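Working notes for the structure below.
Only a single protein chain was left out; the remaining protein chains are all shown in position.
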Amino acid sequence: MTERVVLAYSGGLDTSVCIGWIAEETGAEVIAVAVDVGQGGEDLEIIRKRALACGAVEAEVADAKNEFADEYCLPAIKANALYMDRYPLVSALSRPTIVKHLVAAAKKHGADTVAHGCTGKGNDQVRFETGIASLAPDLKCIAPVRDYAMTRDKAIAFCEEKNLPIATTKKSPYSIDQNVFGRAVETGFLEDIWNAPIEDVYEYTQNPATPRDADEVIITFKQGVPVAIDGKQVTVLEAIQQLNTRAGAQGVGRLDMVEDRLVGIKSREVYEAPGAIALIAAHQELENVTVERELARYKRQVEQRWSELVYDGLWFSPLKRALDGFIAEANQHVTGDIRMTLHGGRAVVTGRRSDESLYDFNLATYDTGDTFDQSLSKGFIEIFGMSSKIAAKRDLAQ
Amino acid sequence: MTERVVLAYSGGLDTSVCIGWIAEETGAEVIAVAVDVGQGGEDLEIIRKRALACGAVEAEVADAKNEFADEYCLPAIKANALYMDRYPLVSALSRPTIVKHLVAAAKKHGADTVAHGCTGKGNDQVRFETGIASLAPDLKCIAPVRDYAMTRDKAIAFCEEKNLPIATTKKSPYSIDQNVFGRAVETGFLEDIWNAPIEDVYEYTQNPATPRDADEVIITFKQGVPVAIDGKQVTVLEAIQQLNTRAGAQGVGRLDMVEDRLVGIKSREVYEAPGAIALIAAHQELENVTVERELARYKRQVEQRWSELVYDGLWFSPLKRALDGFIAEANQHVTGDIRMTLHGGRAVVTGRRSDESLYDFNLATYDTGDTFDQSLSKGFIEIFGMSSKIAAKRDLAQ
Amino acid sequence: MTERVVLAYSGGLDTSVCIGWIAEETGAEVIAVAVDVGQGGEDLEIIRKRALACGAVEAEVADAKNEFADEYCLPAIKANALYMDRYPLVSALSRPTIVKHLVAAAKKHGADTVAHGCTGKGNDQVRFETGIASLAPDLKCIAPVRDYAMTRDKAIAFCEEKNLPIATTKKSPYSIDQNVFGRAVETGFLEDIWNAPIEDVYEYTQNPATPRDADEVIITFKQGVPVAIDGKQVTVLEAIQQLNTRAGAQGVGRLDMVEDRLVGIKSREVYEAPGAIALIAAHQELENVTVERELARYKRQVEQRWSELVYDGLWFSPLKRALDGFIAEANQHVTGDIRMTLHGGRAVVTGRRSDESLYDFNLATYDTGDTFDQSLSKGFIEIFGMSSKIAAKRDLAQ
Partner (left out) sequence: MTERVVLAYSGGLDTSVCIGWIAEETGAEVIAVAVDVGQGGEDLEIIRKRALACGAVEAEVADAKNEFADEYCLPAIKANALYMDRYPLVSALSRPTIVKHLVAAAKKHGADTVAHGCTGKGNDQVRFETGIASLAPDLKCIAPVRDYAMTRDKAIAFCEEKNLPIATTKKSPYSIDQNVFGRAVETGFLEDIWNAPIEDVYEYTQNPATPRDADEVIITFKQGVPVAIDGKQVTVLEAIQQLNTRAGAQGVGRLDMVEDRLVGIKSREVYEAPGAIALIAAHQELENVTVERELARYKRQVEQRWSELVYDGLWFSPLKRALDGFIAEANQHVTGDIRMTLHGGRAVVTGRRSDESLYDFNLATYDTGDTFDQSLSKGFIEIFGMSSKIAAKRDLAQ
């Protein structure tokens, strides 16, 4: 029986060529799987037909937008996940979503190998392959670009030789990955890290410098989940989409950074993630209001490790699951409204209200109604600082 | 011999009244000490004379602006210190500076007590008193507002009764603390956390929403220290001041947050710190370029703990010193230029260059010149993911 | 209506005197509550009657041994909880157990205050009062020794004056706290930290130096819970009790340390915890076999924080709950047998077996059957070390 390979299929030139390339290299039948995580572009049905036209024996397409939002973006929001304090893990979140569909297709179609279009120097190859190893440890992984030296030029030649129904238009100067949670742009003139990005690289966001009226939005969370915008119920997907539109129109969510890749190198990345950045900013401030101090302090460390793990492709790892247990508990009371002004590239919280608030006006106020017993402070300070004071006595004596 | 009390003196109503109030409560002589950490306002000499006029037996004033910038703000910049990922520790940094001068004055003048004007529900009382305990464990601390029930109303009455040379003008609706590193505003209508700040509360920053031209700045760091702006050598103090002006003019550095105080309550704080925020953003990105990944990941945790310690008043503590050892080592190579656009409330890095850069174009590029050996990745991924994969095999079997 | 105070009652001199002392100080009725957490000693019914004889208006006694083992000791075992890498939190675990009963009694009997017999310089006062604040924030707390200056001498005088039915025998030279999870001894000649403990201070353990035959035990865990000993089903309480006996007979679990108290001072503590130490050692090694590396590495940090929190009296705090979420997840697969030799003061693991083992003989062996693909290592090492290598290139160039 012929071996079968499931291919992560995008509909573009590279993965279209992969279909035939893999078949030639391995003799296997190729099953194309396209997963819609909100990357936009062509209709799934068109993509499905193209895969078949390019030689796939089967082609599966899946609208995973809600799955992506609910099971991958939402945990990132609850974790205030910002890799290196900046990057909301846009691509890193989509990979495990896609992996799940690839593994399901491999089981359904009896494939023993999964293929993806990544190069050998990025993070995504790791995310695909460790994801697959965790969901189906017996599946093999191949990456034609990395393992079979399938360069861009060779792909175009292959495409023309086989007369594949894909336009071999001149490639974008940038390498782009996008989904509903954001958009990543790299390579091209951005590889010179002294160069500033130009407006040309952006698609999800308007120029923040353009004068326009501010937009005010109220985001309602329930146990860490965004459930309403301006009082209207939304799914997580809708929350992201609506804020992509509204925050994007205000230029919110542009990021430009030098990033530490898992494979050991530094790379220059430009991101746009208007909805993600607005939602995380709102969620953080609601946590400031509803999460107890020591839990909040520790959670910040957990958030960093969570972000590193997910960035590093360990979504399905045991540590990630255990951190999720912590984060779930920490979000139990993250319920309430955040009012935010979207304007000029900024998403600024201007108000918060919550039935679960730990902000106690009477304890906080310096005005009438103050219930804080200031006589307690003297003893607190003495004992709080005592270990330091005892050490100081010793140190000063020397 | 009469006992002597050193008082942290601001020149304002409260601490002017403290002079006589302390004398009446304790029978001690009061020595007023005013420390200029860039809070602006009156001339030090005027303040000195007022202290004497209000009954101080001695009055000392000190221009500590450079000391504050070099020894307190600079470590915070090197630590990218943002308490709760937001607040650049403006007041928390000034307290240990002032403490040093109070302790020196106490030694010089033979005082056995230090007094400060803080209330009993804020962080600053802790910062003063743990700081003093660490530098001079034998000094006692008193806080008339907290310990002798010196309310605002009583202070005004005292002032009028004693005919002190201070205007008892209507108090600002806000409680304000400011220095060269930033400005903190609290209380008043801001105590309702649903209320947005109004333009009225700001002094260091212009309205970011006002259309104006962008300002581009190049900040040069040497081993983590800002040493030049637009190619012109600056002291740390000048760097902060110049960026306060330029970033402030663009509305950069406004913060509005609910904050976890050390005394256990949450409070609403509004900050302006244009220079601090611009410098930290620049420093962070230069670290992204020059600091190795694992060191950078760990440093983020160290930064959080450092910020908590300093916020909590433990500037002079043993742990703070040991973290400083880590941070100093991590800043060894943080040398280079950061180009930044200041505009519309944002300080955005647009370029970085450094002789100490770990960004390697040839390893990063997807273009001609690529030296990354992609054949290494397969082995890396397999072994990197192996512990997770072995766990997955077990978990899936159940 | 007369106010009522619930008193944590031990049956001993101090808390027996507290009954009348509190009544005199406050005019309140006193309800005595004695909780059996395995401290041994007198029958609960005798204690109950003594409380009434000493003037309590009500006396409640509760056998909380199983509750203590299941809800307090077990989480500590799952967390491998050793404060300062040594102390298995014996007293720190019993306090929240007792607090729960005090609060229940206060609700039942309409009391608005809880009293305990702690001094003002130890950890237990904090554990009682923060525990009560978390379970019943409206209850007040009093501590006659601390708040009403009830010294030992005054207590004896009170006892004799009121003719209370308690023997005012000469006090033990040590201050002792014990329960089924261990025994703490402090004060007396141990306060000189150069003095070695003498055999006299120990009760739960035999002298490890005495020659005797070793004892071998097999402990079976299911999801982190000790469920059988030598193949015989046990409750958690029975597991602790049986190992107290068997490990105690071999001198296992003696600890002698200088400890950092929450109130800022260092104190000398001697502990015996044969069952606790044996169970934690066994649990740790079973984790080594069944928990994935990255989860295990992170869990060690969580364990330290968990131990600090519990030591510091924050059992019922939000952070403790969230860490419990992490620890529960991490214990999902901690199932299997540990064989241990108890002898000469040591509890040494000699064998482990588990259906959930992640130890893979075929990957580990250097013998026939080796399935580890060594060709992967080259690529792994290159990329694993790449960020360090790139930094080295820069650093060496200088």
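Labels for the chains are A, B and C, by order of writing; each one numbers its residues from 1.
Note that contacts are C-beta pairs under 8 Å (C-beta built on N, C-alpha and C of every residue); 3 or more make two chains touch, one makes a residue touch a chain.
Values in this document were obtained by computation on a predicted structure and should not be read as measured data.
Which residue from C:Met1, C:Ala167 or C:Ala196 sits in contact with the chain not drawn here?
Considering all chains, including the one not shown, the answer is C:Ala196.
Which one, C:Leu44, C:Ala104, C:Ile176 or C:Met257, makes contact with the chain that was left out?
Touching the chain that is not displayed is residue C:Met257.
Considering the complete complex, identify which of A:Lys108, A:Lys232 or A:Arg394 is in touch with the unshown chain.
Within the whole complex, the residue contacting the unshown chain is A:Arg394.
Touching the hidden chain in the full complex, which residues of subunit C are there? Just list them.
So the residues of subunit C touching the missing chain come out as 84-85, 119-121, 125-126, 129-130, 133-137, 146-147, 175, 187, 191-197, 208-209, 211, 214, 254, 256-260, 262-268, 284-285, 288-289, 293, 296-297, 300-301, 304, 308, 313-314, 316-318, 339, 341, 343-346, 348-353, 357-361, 363-367, 370, 372, 374-378, 380-382, 384-385, 388-389, 391-393, 395-396.
Counting contacts across the full complex, list the positions on subunit B that touch the omitted chain.
Per the touch rule, subunit B residues meeting the hidden chain are 260, 263-265, 291-292, 294-295, 298-299, 305, 309, 314, 317-319, 321-326, 328-330, 383-387, 389-390.
Which parts of subunit A face the unshown chain closely enough to count as touching?
292-294, 333, 356-358, 360, 363, 373, 375-380, 382-384, 387-388, 390-391, 394-395
Simple rule for what comes next: only the chains that are shown with their structure count from here on.
Taking the mean of the CA coordinates per chain, how far is subunit B from subunit C in Å?
So the centre of subunit B lies 40 Å away from the centre of subunit C.
Quick check: what residues of subunit B touch more than one other chain, meaning two or more?
293, 357-358, 360, 363, 375-378, 380, 382, 384, 388, 391, 395
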